Structure formats: structure tokens, C-alpha cells
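With one protein chain withheld, the remaining protein chains of the complex are depicted in position.
On to subunit A.
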Amino acid sequence: MTRIAARGAALLSLLLITLAFLGPFLWVLIASVQPEASLSAAPTLTFSLDNFKAVLTWETIILPLINSIVISGSTAILTVLVAGLAAYPLSRYQLRYRRHFMLTLLFTTGLPVTAILVPVYAMFFRFNLYGSVPAMVLFLTASSLPFSIWMMKNFMDGVPISLEEAAWVDGAGWTQSLRAVVGPLMAPGIAVVAIFVFVGQWGNFFAPFVLLDTPEKQPAAVTIYTFFSQYGQVAYGQLAAFSVLYTAPAVVLYVAVNKYLAGSFNFAGSVKG
């Protein structure tokens, strides 16, 4: 009897929590298809795609989304390449300072990137890099590296060294071995790291906000902020439509790697280096 009551109470609490978390989402979804959405989610039975049509213009959303894809995409690709290379000796060789290096990487993941941006901004200003998208991508790559090298090394450790030996016998060097044997075998791991970095940068607001100078270079994260602060109160349905279009890629990519990421949450208990 008490067992059933406890079960019911647990389910009821979960239901309440879920509803509470769902509230703000519902607003976005409902308001985006309402012809005249106001701040509150007061759903009417009308359905229209006018809001989507209104925001789907070049300056409002298409260019910012392209910028987001370019910035997040190049950061992800560069990070995977650089981290993959760096992970190889860490995974394969006996290096004297490996443990120190790995611990330093883990330590670095804890430092607030927000604070690092002040000197980065000052540096960019001094070296005429302020407003440069490639320079910002290099900074974003560097800030993604500590965690990515860590993850890449873990995935690489999962590829048995015996598989590489055959390639060595055939006279392959480490570059060939990495490209032809290890790389393909850890493809899922590479995808996880790439998507992880991509999604992280997709939502990154502060770095482009302070490092880029003109609206034409800004990714959607900054454009939606500008839209929100300028028209947020007036064009609410459009803001909601913008939010849906901007959020969707992040959600889709997250779902794609969800099951691989689950394992990395043991991070808080013990970390396998």
C-alpha cells in the first residue's frame, strides 16, 4: 500500500517538475505560430507561419545563421584536427610529463573564459585583430582544446595498439597510422567531440559580442540578442520564430550524440585520463 503511494508521489512530483520545465518552451513553440503573439502564452486556435516568413530575411536570420555555421563549424573542425594530433602521443607514448600535462588540461577547463576575454580583447586590439573572424576562431579553438584533447585521448585509448602494429610493419609512419587506422576506428569519438564543440560555440554569446565589430559578422547568438533588445516587446511572435530556427540545430545535434555523451558524466566522480 505505502509502496503504491510512494510510487504515485514520485510520479506526481516528476510530472510537476516536467510541467515546470516545459512552461517556457511551450511559449516559444506556441508564440512562433501565432499570427499576433503577445508576451503571454495565451493560445488561440489560429495557426500561421507569418512569423517565420517575417524573420526569414537575409539580414535578420539567414546571414547570422550562416555566420554561426562558419564560426562554430570551423572551430569544431580545427579543434578536432589539433586535438586529435595532440592526443596521439598522449595516448601512445610513455611521456614523462604526461600526467602533469593532462592534469593541467583538466585544471584549465575550470578557468572562466569570460574573464580571459578581457586580456584577449586588449591583445586583439593591440595587434589589429579586433573584428577578425579567423582570429576569433583561433581563440575559440584554443579555449575548446583542453576538454577536447582530454576526450580525444580517452577515445584513442579505446583503439587497441595491436591494430596499429600491422600498419607499422608495413612501414607506415605515425601520420599514416593516425589517418588510416586510428582515425577511422575512432570516428564516433571524433564526431562526439566535433558536435560537442559545435553546439557549445553555437550558443556562445560573449566572445563574438566583444570580439567582432560589425553586425554583418555576428553569429545568430548576437543577432537574436539585438533583435530581442530592440523588438522583443513588440514583435514577440517573430522573436519566438527566430528562437525556434536558431535553437533547432543545437537540439538536433545534441540528440545525435546523446547516447555517446552519457558516459562522460562520470566526470564528476572519477575521471579516466
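The criterion applied here is as follows: contacts are C-beta pairs under 8 Å (C-beta built on N, C-alpha and C of every residue); 3 or more make two chains touch, one makes a residue touch a chain; residues count from 1.
Here is the rule we use: contacts and distances are computed from a predicted model.
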| item | value |
| --- | --- |
| Record-based protein name (UniProt) of the chain missing from this complex, from "Lactate utilization protein", "Amino acid ABC transporter permease", "FAD binding domain-containing protein" or "Molybdopterin synthase catalytic subunit" | "Amino acid ABC transporter permease" |
| Contact with the hidden chain (one of A:Leu49, A:Leu111 or A:Ala187) | A:Leu111 |
| Where the unshown chain meets subunit A, residue by residue | 6, 10-11, 13-14, 17-18, 21-25, 27-28, 31, 38-42, 81-83, 85-86, 88-90, 92-95, 98-99, 102-103, 106-123, 125, 138-139, 141-143, 145-146, 149, 164, 168, 171-174, 177-178, 199, 202-203, 205-206, 210, 221, 224-225, 228-229, 232-233, 236, 239-240, 243, 246-247, 250-251, 254, 258, 262, 265-273 |
